[in-house]
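Then we have chain A:
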Amino acid sequence: MLISASEAGYFQQLARGAVITMELAVSGYILALIGGAVVGLVTLLPNRAIQAVWRVYASIVMGVPSLLVIFLFYYGGGTLLGGIIDITPFEAGLTALVVVYTVYVAELVRGAMRNVPRGQFEATAALAIRPVGAWLHVIMPQVVRLALPGLVNIWMIVLKDTALVSLAGLNDLVSHAKTAAGATKEPFIFFIAAALFFVVFSAVTLRFSARLEARFGRGLAVAKA
Partner candidate 1 sequence: MSGTAPLPAIMIAGLDKFYGGFHALKHIDLEVRRGEKIVVCGPSGSGKSTLIRCINRLEPHDSGRIVVNGIDVNDASSNIQDVRREVGMVFQSFNLFPHLTILENCMLAPRLALGMKKAEAERLAQRFLDRVHIGEQAAKFPAQLSGGQQQRVAIARALCMEPRIMLFDEPTSSLDPEMIKEVLEVMEELADDGMTMICVTHEMGFARRVASRCVFMDQGEIVEIAEAAAFFEAPRSDRLRAFLSQILH
Partner candidate 2 sequence: MPFDPSLAWDSLPRMLFGLANTVGITALTLVLGLAMAIPVTLARMSPRRIFRLPAAWFVMFFRGTPALILMYLVYYGLAQLPSIHDGPLWPIFANAFACAVIGLALNHASYLVEILRGGLEAVPAGLVEASAALGISPRQTYQWVRLPLAMRYALKAYQNEVIGFTKGTAVVGVITVVDLTATANEVFERTYDPVTPMLTAAVLYWCLINLMRIGFEFADRRLNRHLAAEEQRRRKPVAASLQPALARWTGLAAPNTERAL
């Protein structure tokens, strides 16, 4: 299949859309990481009220499709904010992704914290290591190691979920692919191109995460054998 001049133009648009997709995915993921880490730690505090609120909130967010959350923020966002400002697709999408994935990251952090053996806390205390040092050098590295596979997983899901924001009018990769498919009557090639973008990125992620896991997992293989 030869690519005509006009199709080449569409591919340029696709590339511009891909940049927007990446911006959304990266900023959404980073904000969710920060939010999730904070929320995860705060909700581990031994406070009944915090625990109860968290359980209800997490259950709601995790029980609803992210597409619905995106729609809610996009169509309902202005209304909910009192109808003063119009919310852009990018803002709506970003807010929705951050709201949803903060919860997933937080749950992951909570799980990882719970799986750091108690002895590690006690050992640092017994060695008279100060809390800050213990956190930085002993606890956090283990939490990161335990949470790493899950964090990679969440990144892949966030990346793929950005595609949904095209349905709220964002001119991202998917929406350009759809336009090009309609205009050229060549849907197959443009949708395959869009798919390959995501496939390549997730393949790269898996490569990279295997390395990271090996790095953070040093000393683990020996213990297993």
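A word on the picks: all candidates are chains of the complex that A comes from, given by their letters.
What we mean here is this: a contact is a pair of C-beta atoms (placed from the backbone, for glycine too) under 8 Å apart; a residue touches a chain by one contact, two chains touch by 3 or more; residues count from 1.
As the structure is a computational prediction, the values presented were derived from the model and not from experiment.
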Of 1 or 2, the one touching chain A somewhere in this complex: 2
Candidate 2 partner contacts - residues on chain A that touch it in the complex: 41-42, 44-47, 59-60, 62-68, 71-72, 75-76, 79-80, 113-114, 117-118, 121-122, 125, 128, 130-131, 134-135, 139, 156-157, 160-161, 163-164, 166-167, 174, 177-178, 181, 185-188, 191-192, 194-195, 198-203
